[in-house]
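Heads up, one of the protein chains got dropped from this complex, but the rest are sitting where they should.
Think of it as A and B in the order they're written, each chain with its own count starting at 1.
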Amino acid sequence: MSAARTSPRSVAVPAPAEGTGWVGKSIPTKESVRFTTGHGSYLDDVKLEGTAHIALVHSPYAHARIRSIDVKEASAMPGVLAVYTGEDIRKLVDPFMQLAPPPADKVLDYPLAVEKVRFVGEPVAVVVARDRYLAADAAEMVQVDYDVLPPVMDAESAASPSAPILHEAIGTNRVWDGVYEYGDVDGAFAQADLVIQEKFHYHRFNSAPLELNAALASFDRRTGELTLYTNNVMPMFCMPLVASSLRLPSDRIRVIVPDVGGSFGNKINSFPYMVLVSVLSMQLGRPVKWTELRSEFLAAGTHGNERTFQIEAAVRKDGTLLGLRGEAFDDTGAYARYEPAGAVIWAQVAFSMYRHKNLRLHFHSVFTNKCPVGPNRGYSRAQHLFLYERIMDRIADRLGLDRGEVRERNFVRADEMPYQAPNGTVLDGGDYARALHRVQEMLDLPSLRAQQKALRARGRYLGVGIAAALDSAGNNFAQVRVINPHLPFSGNSESARVWMDMMGRVHVAMGPTNQGQGHETMASQIVAHELGLNPEDVHALPGFDSHSHPYTGHSGAYASRTAVMGGGALLGAARELRRRIQVIAAHLLKTAPEDILLEKGEARSRRTGNALPLSVIGGVALGNSLELPLDMDTNLSVTYVYRPPFRIPSHVDKKGNFTLTYSYQVHGAVVEVDPETGKVHLRRYVAVDDCGNMINPAIVEGQVIGAAVHGIEAALLCEAKYGADGQLLASSFTDYLCATSLDVPPVEVEHFITPSTAGPMGVRGVGEGGGTALPALAAAVEDALSPFGVTFQDSHLTPERIQSAMRGRAPTVPSPP
Amino acid sequence: MYPRPFEYRAVTTVDEALRVLHEVEDGKVLAGGQSLLPLMKLRLASPGVLVDISGIPDLSYIRPQGENAVEIGSLTTHDTVAHSALLQERCPILPAAARGIADQQIRNRGTIGGSSCHADPASDLPPTLLALDAEFSIVGPKGSRTVPAKEFFVDLFETQVQRDEILHHIQVPTLGPQWGWSYTKFNRREGDYPIVGVAILVRLDSHGRRLEEVRIGLAAVNPTPCRARAAERFLQGQEISPAILKEAAHRSTEGLHPGSDMHGSSQYRRDMVQVFVRRGLEEAVTRARLAGGNP
Partner (left out) sequence: MKRKVSLRVNGEEREGWAEDRMLLVHFLRDELNLTGTHIGCDTGHCGACTVLLDGKSVKSCMVLAVQAQGRKVETIEGLEREGKLHPLQEAFREHHGLQCGYCTPGMILSSLYLLRHNPSPSEEEIRRAISGNLCRCTGYVNIVKAVRAASERMATRVEAPSTEETG
């Protein structure tokens, strides 16, 4: 019997695991000591003598040709060390490698705009000055003369042949275009009792980490070595891009990532700025620092992929989904920095949590005159999962069925796990229907319905929405070969090093950067668990430093992967170190290695009870080594690379195991909608999460709640909205409305634990299930307003959007039973 | 974000403030700075000389002015207004409006005078002070003068306070038991600037049936905070009924030219004025009836 088939346990609060093991315990994070005392070290806290600061000059236009840039006045300003334009920088660096196949691989992307600007906020020139204030003063004096061009502001228009072209060199706005077809789609539609047609729009937003992007480069002309401090959370993946753009061998670049104040994927696309400060430091021979402004982040950081679906669903009368077909237009913004990866990453959840077999999606990735998109919590999957949840609601509504029953009818069943979806992805356990039932219980659905009815009689509109989603973790990079078979990426891997010093102290370092998920704590727990130590006694190296931390090209904090990939690496390294300690201890205690138990900082013989503290083992192995036979391995430093058994998917049929493991979540929202204003009051929010075994349940719970709140605010508050002229309307935190403590209720979480059949230790990833909130809230608002018969196609629900949908409508339909 | 260079002059008396303002070319008064400094950081404002009056001790007070009024020093913070027992007793609409401003940190520093002089049409106090028919005492090189609220707000970000003057204090009336009030701020997040703000005062007859007087101050719907005069006139002397309040709400948008932004189009703001004038009137009437013993 596989672990997945065991019935999930429900845990109301993250209780510490029984026994002496440390994996499974909600210990306070190690990082929290420095974070609560003001001693965290974030990028801008890193200070180097003689650092110069930069200020960027931004494009005020969405689309324009640069006629000229006059830097004379700016260059003469006090404290100014240099001013560079895009043309200047172009001579010093190579353009960034493009992931797209021809012709979009010919796009020239530099840290500063060259010849043209393609979105509002695009940097066109940079001032380097003694301090930030002086840099800002001089940046104002840079005169740029533009020929304004018509912008193209949505993906569907951008894809049309008559649209203005952003990148003339490629002659099209298409980044990538391809058809995914699984199963017998036309057959499914031929059997359908009902075909539902819909258009859905998933809006632009990002998760806006509180710490902004930043980078500090220090080039040592004597050694020719560049030290690059960055808060990019995928630094070693970016390294080939950075090194080749700078024309520097990678052994000349040291990358240091200190504490990171949140990323949610948004900090992955900062590599153009990393290159910019690096080249400036190389030119000027002094450290150069960039700390982003919030206005720059919002205009020119990373937005999540904006996607429009034109979709048809083939449905049987009983609510069974038979097939889906249609088109998806992904608005990737002006440059394809991480794109068109999004054009395949959605396929990790191509069929969501549902059993239907037939899907045809024509996917278009398109350039528009907006901020480049890139990873944002639930990258490219949240959009697709939104589509599925909304389709389930539509099926139920059209057939007069219960929205929960329709999901249940279509869910992959627990007894089918592990389940291979038609595109080759494997769902590794769980009981989706039971999670749905639990959410319904938590909400007490029958009493909510009664309350809804009573309130409607008084002109008040309560609604409930429930949605489900997958959180896929540990992606197989080979999936990008579906979009470009020549890309040199595949698999996924992570590296960890665990070592014991001469005094018997244990240290650990690993590849993923720490952006708030408590990696040092989690690593200490795993290592302590394996070596019989207390996590307090394991020294986890903070941050990431390419000189002291092991890494692979896949290293980083993204794709919900650290518990899974990092966990695998930590486990491998710790177990190998344990084995080596056992061999040495066995020799010293005159017993067999299998007899040695590591516990409470000692190596003890189970048979004799004789024990040695680890300090003796370390001391003997590393300092007094003639006590050991010369052929005994005294290396107490273990680096282990964990590498799951992925295969390369075929780019012809686009099938393969795109990701290692899947958590799932079901969310439930209770809202009250003011029918006169359209304002949504979120009254209650519950979530059931199953991410398999938990290493630190409190950390997991924090991820689930935090992600849910990102989804809630995306649905109700946050929108990176542009005007038709290409101006970004949400250009500061005045208009980009992050949720405050008053905007969200206390999210209630319960956990199921179905150990993964794929991930090490039975864990799955967690942290990106927040996209679930968008369909849950759309469903809840529709449910509240069902007497008015309004439906919503957009993932973002502003009061005005709701109010205008209600305009002229009266509650004609009697309330449902 | 970094302000452009300026010269900072801290003053400790009103006279000194006036002297410095008179001396310098492009001086600007800094009170709490919670509106001005953000604008300066965005480089949307760049005065040559910033005259910091926040250190003048005798401009921060709330005191009774006889039985019928309360005088509020212009440097009184929003937090102090929000927690003032005297205002709560005599003029509770003002603490209610102040409590909704931004957040604790900004209320700790922002001042009633600064907010009034900044005259952002989308802020909470100006429409409230308009509805209260507050009086603004301004001091300048030629002495002091008092300006009624209806004349104080001249245009977008412009008041009667001249470049070489400062606002000394604001006087608001004591609201007797026949008065009812409401302040409604409609926005997407609490603490944000209102999409619409509606300050309402009603005075009822002794039976609590008829509206003797109604004042409606509106925020965020015109270049200046304004009164809904047509609705006020319509309501005066009327017997209270749902239909009358609805009609008044309808008339409250007369003469309004709200702008559009991503949180609300002009049309939406007009719709919201109607919704919140009606609801605000209901709330104010309920309060007046309770206070007057006619619930």
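In this section, a residue touches a chain if its C-beta (ideal position, glycine included) is under 8 Å from a C-beta of that chain, and two chains touch if they have at least 3 such contacts.
This is a predicted model, so every value here is computed, not measured.
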item	value
Residue, one of A:Ser650, A:Ser732, A:Thr791 or A:Ser804, that touches the chain absent here	A:Ser732
Touch with the omitted chain, as defined above, among B:Met1, B:Leu86 or B:Ala230	B:Met1
Per the touch definition above, residue among A:Leu280, A:Val747, A:Val766 or A:Ala780 touching the missing chain	A:Val747
Touching residues (missing chain, whole complex) on subunit A	26, 28-29, 31-42, 44-45, 47, 132-133, 207-212, 259-262, 264, 291, 293-295, 515-518, 698-699, 701-702, 705-706, 708-709, 732-734, 738, 740-742, 744, 746-747
Positions on subunit B where the hidden chain makes contact	1-8, 10, 33-34, 37-38, 40-42, 50, 52, 54, 79, 102-106, 108-109, 190-191
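Basically, only the chains that are shown with their structure count from here on.
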item	value
Centre distance in Å when subunit A and subunit B are each reduced to the mean of their C-alpha atoms	44
Interface residues, subunit A side, partner subunit B - complex	132-133, 136-137, 140, 293, 295, 676-677, 679, 716-717, 719, 721, 729-730, 732, 734-735, 737, 739-740, 742-743, 798-800, 803-804
Residues of subunit B touching subunit A in the complex	1-2, 4-5, 42-43, 103, 186, 188-193, 195, 261-265, 268, 271-272, 275
